[in-house]
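Each chain you see keeps its place in the complex, though not every chain is here.
Letters A, B and C mark the chains in the order given here, with residues in each chain numbered from 1 onward.
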Amino acid sequence: MASIQLQAQQLYCERDDRVLFDHLDVSLGNGELVQISGPNGAGKTTLLRLLAGLNQDFDGDVLWHQQPLRSVYAEYAQQRLFMGHLSAVKKALTPIENLRWLTSGWSVPEDALWEALTEVKLAGYEETLCQQLSAGQQRRVALARLCVTPAPLWILDEPFTALDVHGVSWLETQLQQHVERGGSVLITSHHALQSIPSLRQLQLGVTREFEQ
Amino acid sequence: MSLTRATLRRDFILVARNPGEWLNPLMFFLMVAAMFPLAVDQDPRFLAKIAGGVIWVSALLATLLSLDALFKMDVDDGSLEQWLASGESMFAMALGKALVHWCVSGLPLTLMSPLLAMMLALPDDAYAALFYSLAIGTPILSLLGAVGAALTAGLRSGGLLLSLLILPLYVPVLIFASSAVYHAGLGMPYAGQLGFLGAMLALAVCFTPLAVAAALKLNLSR
Amino acid sequence: MWQWITRLYHQLGSPKWFMQLTDKWLPWLIAVTALGGLYGLVNGLLFAPVDYQQGNSYRIIYIHVPAALVAQSAFVMMAIAGAVYLVWRIKMAAWVAKAIAPIGASFCLIALFTGAIWGKPTWGTYWIWDARLTSMLLLLFLYFGVMALQKAIESEEMSYRAAAILSLVGVVNIPIIKYSVNWWNTLHQPATLKLTEKPTMHIDMLIPLLVMIATTYVLLAILVILRTRNEILWHERKSKWLKQRLES
C-alpha cells in the first residue's frame, strides 16, 4: 500500500459569518480511520470536501506529503477515492457501465468489476438500468468501487445512507479490512463505528444555539 | 486521459440509449423553420429571400436548447464532482463534451439542412453554401455554448439564462453564415465568409475549453 | 522597484486603503465633474453654433457620444477587474467588477435612448439596424448577461468568478462582434436610412464635446468608487477598522 501522509494545519472556515472550525489540525497516515462527527450543520461535509481538494474556500494549509495539495493535485487524486453525498450513478446506465466509468481513473480489469458487483449483492442486476433499482441498490453501485480501486486513501461522506443491515455490516468489514491492509479512511457518518479498533474520532463543534 | 475517454464512451452510450437526445434538436430545428412560412408569408419568392436566415436562426436556437443539459446532469448526479476529484485535465474533458454535443446537435442539423432548404425554397445555388456554413459554424456554436452551459450548470433557471449569455456571442457566426448563404443565392462568391467562420472555429477550439474548464471548477467550491 | 510593486499589490487589495484614498479623492473628482459638466453643457447647449443641417437637435450629441464611449470602456474595465480577481483572488477587484456592471449598462441604455430620440428628427425613425446601433444593442445584452449570471448564483465567490469568466469571453468577442456587424451592414444592400454624414465639426462644437467626454469618464470613476465603497461597507461590516472608522 502506497504511503499516505495527509496533513491539515490551522484550518479555518466560515460560512455565512458563522465560524465552522478554527485552528483545526488533522493528520492522517497509513492504517488510520478518522470519523468526523458532530451534529447536523457542524461542517463535516465542508471539512471533507476541503481535505479532498474540492473546496478552496478556507484559510490554512492542506499538505500531501509535505506539499501543498493544489500543487500535487494530480498525484493526490490518484491516491484518494472520494465519495460525496451524490453518488455519480447515472440512472440511464447499467450498474456495470456505471462502475466502469467510476473506476476509469485506475485501470481495473473487467472481471474485477463484475466480481465487485457480486460482492455488493447486485449479481443479476448488472445489466438492469439503474433507474429501476431501489435507493439502496443504487447506493451499492457506487460502493462497489471500494472493492476494486487501488487508491489507499478513502474519503467517504455518509456512506451508510440507504443501506440495509447487511449492507452496513458489509461496509464496516470493508473499512476494517482496508485499514488493516494499511490504507486509511476519512469518513463522516452519524452511524457509530465502534467495531473498528483503530477508530479515531474528530468532533466538530456544536451548532450555535440562538436565543429566542 | 482514461477518464476523459471513459466519459466520451459513456456519453455516446447515453445518447444511443436515448435517441431523443439527437432526434429532438433535429425535430425542433425542422419545426421552428417550418413555423416561419406560417407566421410570415408563403410566397416562394419571398421565402427564398429569407430562407438562409431562417434556417440559420433555427439551427442556432436548436443548438441553444440542447446545450442546457450538457453539464447539468453531470453536476446534479455528482459525476462532475468525481471528474474534478480525479485530477485529470479539464481542457480535454471540455473539448470532448463539446464534441459529443456537436455530434448530437450540429451534425444531424447539417445533414438535414438540404431538406429544409427545399421546403423553404432556397435558391439552388445556395445549397452548398448552406451546408458548408453549417458544417463549419455549428461546431463554433457548440464550443461557445459549452462555456455558457458550464457557467449555468449548477443553476436553477439554467435554460433561459444560458440563452441570454450566449446569444450575443453567436451573432458573428450568424452574420457570416447567413451572409454566405445569401451571397451564394445571388451567385456571388462566399469563400471569404467561410474563411472567417473557419478562423473563428480555430480560435474557439483553442480558447473556449479554457473558459469551460475554469467555469466547471467553480463548482469545486459549492 | 519590486518592493514598490508588492506594496501596490497589497494596497490595491486593501479595502481600508481604498476607503482612505477615495475619502481624499472623491471631493476633487466631484468638483471636476461639476465644473466640466457645467462648462460642457452650458457651452454645448447654449453657445455652440447651430448645426446647418440638423438645427438644434444635434445638441444631444453632448450626452450621446460620451455615454456611448463610456459604456464601451466600462466593459473592458469590468473584464480587466474580473481577470485580476481570477488570477490573484483580490476581493477588491471582484467588488469593482460587480460595481461596474450596472453602471456600464446604464450608460449603454443612455446612449441607446438618446440615440433613439435623436434618430427621430434626423432619420425619421427611432431605430434602424445600423451597424453601430446594433453593436451597441449587443453590448447591452452582454451587460445584461453578466448581471443576470451574477444574480443567479447564490454563492458570492462563485458569482464573482463566473461573472469574470463571462466578461472575459465577452471582451474577446466585442471586437469580433463589432467587426462582423460593421461588415454585415456595409455588404448587404444599404439601408434606406443612414447615419447622416457627419459634417466636419466646428471647433466650438468640438471642444465642449471633448470636455463632456472627459467629464463623463470622471463621472464613471465616481460612480464606480461609490458603488465599490458600498460593497466594502457591506462586506467588511464586521471588521475592526471599519467599526473604528464609523465611530470616529
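The rule we apply is simple: a contact is a pair of C-beta atoms (placed from the backbone, for glycine too) under 8 Å apart; a residue touches a chain by one contact, two chains touch by 3 or more.
Note that the structure is predicted; figures quoted are calculated from it, not measured.
Although the view holds one copy of each protein chain type, the assembly as a whole is A x2, B x2, C x1.
Assume only the chains that are shown with their structure count from here on.
Taking each chain's centre as the mean of its C-alpha atoms, the one that lies farthest from the centre of subunit B is A.
Closest to the protein's overall CA centre, chain by chain, comes B. Centres computed as Cα averages put subunit A at a distance of 38 Å from subunit B.
With touch defined as above, residues shared between interfaces to two or more other chains in subunit B number as follows: 221-222.
Residue positions of subunit A touching 2 or more other chains, listed in rising order: 57.
Subunit A makes touch with subunit B in their complex at residues 52-57, 73-78, 80, 82, 84-93, 97, 100-102, 104-105, 107. Those residues of subunit B that touch subunit A in the shared complex are 2-3, 5-7, 10, 13-14, 17-18, 73, 76-79, 81-82, 84-88, 220-222. Within the complex formed with subunit B, the residues of subunit C that make contact are 86, 138, 141-142, 144-145, 148-149, 152-153, 155, 157-158, 161-162, 165-166, 168-170, 172-173, 176-177, 179-181, 183-184, 187-188.
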